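Missing here: one protein chain of the complex. Every other protein chain is in place.
To keep things simple, chains are lettered A, B and C as they appear, and every chain counts its residues starting from 1.
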Amino acid sequence: MKGWMGKFKGLFLLGSLALVLSACGQENLTALEPKGYGAEKALDLIILTTVVMLFVLVIVMLIYTAVLLRYRKKKGQENYIPKQVEGNKALETIWTVIPIILLIIIAVPTVTATFDLADETGASDHLNIQVTGNQYWWHFNYEGQEIQTSQDLYIPAGEKVYLNMKSSDVIHSFWVPSISGKMDVNPENENTMFIEAYEEGVYWGKCAELCGPSHSLMDFKVVVVSQEEFDQWVEDMKNVDPKAQPQDAVAQEGQALFQENNCMGCHAIGSSPAAVGPNLTNFGSRSKIAGILEPTKENLVRWIMDPEEIKPGNKMTGNYPDVSEEEADKIAEYLLQLEPSEITPEDAGK
Amino acid sequence: MADNTNSKEINSFQKRKNKIEMQKQLITFALMILFTIIAFVIVATGTMEKMFLIPVILVLAVIQVAFQFYYFMHMKDKGHETPALMIYGGIWAAILTIVGLMLLVWW
Amino acid sequence: MSHDHSLNPETMPHEPEKATLEGKNKFLGFWFFLGGETVLFACLFGTYLALRNSTAGGPSTNDLFGLELVFIMTILLLTSSLTSVYAMYHMKNNNFKKMQLWLGITALLGFSFLGCEIYEFTHYIHEYDFTFRSSALGSAFYTLVGFHGGHVTFGLLWLIALMVRNAKRGLNLYNAPKFYVFSLYWHFIDVVWVFIFTVVYLMGKVG
């Protein structure tokens, strides 16, 4: 009866293999289809270690199955007493030495890759971005460029970009699985990592260190565009006029309401570094509202009316006067037309 | 349970041994005081380069502590093998902890 | 076999603290406890070393510490370690009176040490406004040194309880391990202090 225990495991493995082959998860989110340097390095190691591990597992399972098939107590031999073996030097040496060799096989590339990814020597020749983790949103400050954005991180494809990361409150962790592994965002020490995305696209980023009730909603996007598009985006962002009047009347009313309710106390439009709340300069081009909602007006109104319902524990709730649905609607109208650049996530391919 | 046969009173041999032990402990004490004074003096007078000074006072402290353990607490005596093992275990974990916290906290 | 032999002061073996199984257990268990305490203090030292420069604009260790008082405290505690050695010496010679006397001296030295420490702390608080809450350095300093002080305090309470409890009945196989284990504890406190004066005060003075 127990023979099929081993087979059962085998089935499991087969099944899961099928699963890997058929679905690696959502494109631009999964770590199994790397689109960047760090993720590629990681996947190489994942594959290498998996292969080594499967090799060991197969050996263990072979012995295991053999044992269970051959050495079950036999009928009619209930009183049989096996030989009491103490040990076997040769065997024991073998199963000490072989694992050591296998470990060396995985340790060497591990160490090499670790130093490779930690290399910061070229940082000053590249784009440097200051990343700030906040309870439950991300802020990006393009160093030396006077550009501030939140939630959507624009970077050029095929370029190393250095991220200097620090938290303003608790520990967060910056993770864009398909581009690179994660790096913690600590409150006292600045961490530096580089990312390099190979292809244009909008990639999902997630916070990977428990940071409070809305930890699971602290998503962000990395928008990878071509170098030319990126340059244009930079140009556009630099020339933003934070005071610019919107065209249509509703939005103008919205802008007035935005001022009246002192939204600017926390948020900024333009390159001012005020960072209690996300920077809204290019809010209209954001791929999501609050990192998670589809960028529709209804959703924005919902957010403005009651952010708590969407992101529990967020720092916006209760910090501004109540607004009526009508007012929220106008503010939303204003915010959604904040599109200083033609370069939007839609330009990032797909 | 160990009932004692020969100890209606402490015999003189044992007494002598205790005395010798006590003398050793006195010498240890004198050395400890000496080390303490040296450590304080070199810091107070500031005669030594900081690079040397810190290792020197640390070494002095370690020697003192070894004296405490081995002489005052008898770790050198028979029947202290397991205590010594555990103390060294503790010191091992302690060193790892301190090195970890010193080197890997700020960067 | 009489069962109260362990209470008979006449039968005093060479190592009274380890003459019974209970005694042996206590002896060993306490040593192990000290092994654990080593790690406990290591964490405090590690934390202190990590935070020794985190003054948050307040006074630094160099501003605060004066060596004279620390020296006196060190001598007090070192001497009390020796006096407790004397006490154990007399215990092994089954001289209860002298043991009590030396333990008494140990206690006195311990109290003087504690007095100095309290003075030192109040001094820092009043003169420098350097408190447990004023900076990470303050927290780490008071916690490390305070944990040691707490150990001294507990040791003194323990010692007094032992001395008072056994004053009338003298030494026996039941209480000898208790005295012995106390002396181990007291030496260990001294060990910790050696590192405190070296790592906190002397190194703090050097910067």
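The rule is short, and it goes like this: a residue touches a chain if its C-beta (ideal position, glycine included) is under 8 Å from a C-beta of that chain, and two chains touch if they have at least 3 such contacts.
Following the convention adopted for this analysis, contacts and distances are computed from a predicted model.
As stated in its UniProt record, the chain not included in the shown complex is "Cytochrome c oxidase subunit 1", which appears among "Cytochrome c oxidase subunit 1", "Heme exporter protein B", "Amino acid ABC transporter substrate-binding protein" or "Phosphate transport system permease protein".
The chain that is not displayed touches the following shown chains in the complete assembly: A, B, C. Considering the whole complex, the residue from A:A39, A:V240, A:A275 or A:M316 that touches the absent chain is A:A39.
Screening C:I75, C:L101 or C:A136 against the full complex identifies C:A136 as the residue touching the chain left out.
Across A:L29, A:V250 or A:M264, the residue that sits in touch with the chain not pictured is A:L29.
Listed by residue number, the positions of chain C touching the unshown chain are 1, 3-4, 6-7, 21, 24-25, 28-29, 32-33, 35-37, 39-40, 43-44, 46-47, 50-51, 53-56, 132-140, 143, 158, 161-162, 165, 174, 178.
For chain A, the list of residues touching the undisplayed chain reads 2, 5-6, 9, 12, 16, 19-20, 23-26, 29-32, 38-39, 41-43, 45-46, 49-50, 53, 56-57, 60-61, 63-64, 67-68, 71-74, 77, 80-88, 91-92, 95-96, 99-100, 103, 106-107, 110-111, 113-115, 117-118, 169-171, 173, 175, 177-178, 180-184, 186-189, 191, 204, 206-217, 219, 292, 312-313.
Although one chain is not displayed, chain B still touches it through residues 1, 82, 86, 89-90, 92-93, 96-97, 100-101, 103-107.
The working rule: only the chains that are shown with their structure count from here on.
Computed from the mean C-alpha positions, the centre of chain A lies at a distance of 52 Å from the centre of chain B. Of all residues in chain B, those that touch two or more other chains are 106. None of the residues of chain C touches two or more other chains. Those residues of chain B that touch chain C in the complex are listed here as 1-4, 7-10, 14-15, 18, 21-22, 25-26, 29, 32-33, 36, 39-40, 43-44, 50, 53-54, 57-58, 60-61, 64-65, 68-69, 72-73, 79-80, 82-83, 86-87, 89-91, 93-95, 97-98, 100-102, 105-106. Taken in their complex, chain A has these residues touching chain B: 188-189. Taken in their complex, chain B has these residues touching chain A: 106-107.
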